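A short write-up of the structure that comes next.
With one protein chain withheld, the remaining protein chains of the complex are depicted in position.
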Amino acid sequence: MTGLFELLGLGASAELLSLSGWGGNLLRGLANSLQIAFGAFGLGLVIGLFGAYGKLYGGKVTRDLLAIYTTVIRAVPELVLILILYYVGSDIINKISEGLGGGRVEINGVAAGIWVLGVVQGAYATEVLRGAIKAVPAGQIEAAKSYGMPAFMIMRRVTIPAMMSFAVPGLANLWLIATKDTALLAVVGFNELTLETRQAASSTRAYFTFFLAAGFLYLMVTLCSGAVFARIEKWARRGQPSLRGGTR
Amino acid sequence: MKLKALLAAATAAAALTAGAAAAEQVKIGIAAEPYPPFASLDSSGNWVGWEVEVIGAVCAAAELDCVITPVAWDGIIPSLTGQQIDAIMASMSITEERMKTIDFSDPYYNTPAVIVADKSMDIDATPESLAGKIVGIQASTIHQAYAQEYFKDAELKVYQTQDEANQDLFAGRIDATQADSIAMADFVGSDTGSCCEIKGAVADDPAILGRGVGAGVRKGDDALREALNKGIAAILADGTHEKITAKYFTTSIY
Partner (left out) sequence: MGAARPAFAEGGHKMTGLKDLMQPHRIVMMLVFAALVIWCAFALRWDWIPKYAPLALEGLWATIWILAVSTVLGFLLAVPLGLAQAVGPWYLSIPARTFCTIIRGTPLLLQIWLLYYGLGSLFPQFPWIRSSELWPYLRQAWPYAVLALTLSYAGYEGEVMRGAFSGVAKGQLEAAKSFGMPRFTMFRRIWLPQAVRNVLPTLGGETILQLKATPLVATITVMEIYAVSSRVRADTFIVYEPLLLLALVYMAIAGVIAFAFRRFEKG
């Protein structure tokens, strides 16, 4: 067993992975990845909420435009979208700023990453939330309307709380996709976990050690998020009849 | 809607943009992938190497407030034209092809391109001897352009970083690689590179291989180009360039 460890170059792993060694770099990369994933997930939720409302209650043109948005995003590889949005995004912002007479805008890597992945997440979130809103019994919303609640209040007090339990599983998936898609930003040179790993691996030649360590970190994020989302789902379902025993 | 925005931006990219004033921060783009001994990361996350020190010295001499910004090598020119960075100082050779898109400062170093292969391989740096061999090259480099032009009978494998090409040379997946002589001298001196040796420099073609490495700036950004030229001239004149070189190399690379 130790022989195998030596062979894989894992012998000196403990030293390489120590916090004063490359381990600190990996953790910094993880922090960046999580920051981008949080931001992108949040932005995706906002886009998704508007998108879902637009698809359900919007006019014909809004609905068609949203259909184009979700179809295009879901058919084109994230890697290609990231490249397009990354180069285009900063161009647009600078053009607008120059048009308004302002100077050049500083776009830091994290903000660019959030924008790029957020737009991608938004398309999936639109579909998840649309499904969830549709699953809310129409009677509940009609009841709120008949009490004279304004539209925004209905959304805040009735629709969103009621759809939560339907949306949580889909949103949990989206969150996992967000954490893993941050890896793609390595290709445009963001210092997130995967790029930090590649840098560490090629500097030390300990490819196995670092790729396995990074895989372990991603896996931990996935498993911890799974536990958190299970609790959220339980909370979102409070007061509802148990669905256990159903087919899914 | 998105498509429209995209196209508007495409035209925006084609349009030339105004230069940055010398007072504000200048973002110097380097390749995010390590390129020792010119630029690589140490274990505490700092960029070190010959080129990193030269960037510091040039900026100090030109009185520019520089920040080093790592960008993927593959997209470094779009990042410059897209204004994510203001200048490229990433061992980028001054070539005709690139001059169509960006401007360059005066060169600050110059090294020949060499072929590296396994010691046991009977290879030299000619197209004939590389025919039928697998040659690894880094994407978007003068070496890729050169190999595509001259090594038509070889199978070319394109890597995102030279480091990956070196790794595959070590693993035996490629027969040879073409790259910068200094970076390769560093590689063959390392543990991993002990398999291999420099087989010789390729025949020069200034049109493709360019005339040395310069700092890339956006077209029309003359203020920054002049400032960088001034800085480069200053460190060449006062011996700073030589001093930094002596720390890393045994011979002059200007």
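Remarks
Chains here go by letter, A and B, matching the order in which they are written, and residues are numbered from 1 within each.
Following the convention adopted for this analysis, a residue touches a chain if its C-beta (ideal position, glycine included) is under 8 Å from a C-beta of that chain, and two chains touch if they have at least 3 such contacts.
As the structure is a computational prediction, the values presented were derived from the model and not from experiment.
Among A:46, A:76 or A:143, the one in contact with the hidden chain is A:76.
Only one of A:45, A:172, A:200 or A:236 touches the absent chain when the whole complex is considered: A:172. Only one residue in the set B:146, B:159 or B:187 touches the chain that does not appear here, and it is B:159. By the touch criterion stated above, the residues of subunit B touching the omitted chain are 3-4, 6-7, 9-11, 13, 74, 77-78, 81, 97-98, 100-101, 134, 136, 139-140, 144-145, 148, 157-160, 164, 167-168, 170-174, 195. Although one chain is not shown, part of subunit A still touches it, namely residues 7-9, 60-61, 64, 67, 70-72, 74-81, 83-84, 87-88, 124, 127-128, 130-131, 169-170, 172-174, 176-177, 180-184, 186-187, 194, 197-198, 201, 205, 207-208, 211-212, 214-215, 218-219, 222-223, 226, 229-230, 247-248.
By definition in this document, only the chains that are shown with their structure count from here on.
Here the CA centre of subunit A is 34 Å from the CA centre of subunit B.
On the subunit B side of its complex with subunit A, the touching residues are 1-2, 5-6, 8-10, 12-13, 17-18, 20, 24, 31-34, 36, 40-41, 43-45, 70-75, 78-79, 82-84, 160-161, 163-164, 167, 191-192.
Across the complex, subunit A meets subunit B through its residues 20-22, 24-25, 28, 65, 68-69, 72, 83-84, 86-88, 90-92, 94-95, 98, 103-104, 107, 112, 187-191, 195, 198-200, 202-203, 205, 207.
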